[in-house]
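One protein chain is absent from this view; the other protein chains keep their places.
And now, subunit A:
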Amino acid sequence: MAKVDVALATIAFKRKIAYKGTWFFSILFGGFSLLAGLAVWNHLIGDGEMGGYDWDAMKAYLIIGFLTSTLAWAGSDWEMANRILDGLIAIDLTKPVDFQRARAGEFIGGMVASVPSAILGTAAAVLVFRPAPPDSVLAAALTVASILFIFPLAFGINYLAVLTCFVTQRYLGVQWARDSMLAFFSGMMVPLALMPAWLQTVSWSLPFVHFTTTPASIYLGRVDLPAALGLLAAQAAWSVGLWVLARLLWSQLVKKVTVHGG
């Protein structure tokens, strides 16, 4: 990683923490959705189990979902989109840096700014709700690795979504579509195990599944070691694939850049 990538990530981090109010509200409302999820699933599962999850496992699943969704939604996709739509991309294109790498640095820097609140919230939830522990020390380590893959995956998906602004000239609808797909196919909304088999197949063929289902499955030991390593490999493959796809798309879209006005 070059010095300039780190500098861009640092700037994005500083910008994110410059707004204390937003930071505070994101923790507050992130925590609220976790509490709401816990209340609903406690009511549904009771002393039994659903889709192979008992109450302790479901608590662990939901807390992992809180952690991964806090990270996944912490990037500055709106800002990237606005720069394209408002024409500020003109400024970015006069800088001697690779456009995609620069945006990755900024995006991941913004995500890193949410790490303290994600860890704090997760630690508090673990202490208060006592979820199921990790299946093994190795499973815990692989879960951490799997969560780290969320950084490049989130950038890839968000960056591709933002690039569509060159065609759509508006980001709102694209953002809604991306959010819905992420929430649904990742298993953040409902665990995949509770979905019909065909929908599970669709989910496993998409990158979104690696945001929550993959780390939760590894943590809870729902997959054995070879399968866990396979999932990590799939995360790596998706990270590279999305990066390459974005590169190809950008090489075409940069020809279509239009910036009207002075």
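Everything that follows uses one rule, which is that a residue touches a chain if its C-beta (ideal position, glycine included) is under 8 Å from a C-beta of that chain, and two chains touch if they have at least 3 such contacts; residues count from 1.
One rule holds in what follows: contacts and distances are computed from a predicted model.
Chosen from "Ferredoxin", "NADH-quinone oxidoreductase subunit M", "GvpL/GvpF family gas vesicle protein" or "ATP-binding cassette domain-containing protein", the protein name that UniProt gives for the omitted chain reads "ATP-binding cassette domain-containing protein".
Only one residue in the set A:8, A:111 or A:242 touches the chain that does not appear here, and it is A:8. On the side of subunit A, touch with the chain left out of the figure occurs at residues 3-4, 7-8, 11, 14-15, 18-19, 87-91, 93-98, 254-255, 257-262.
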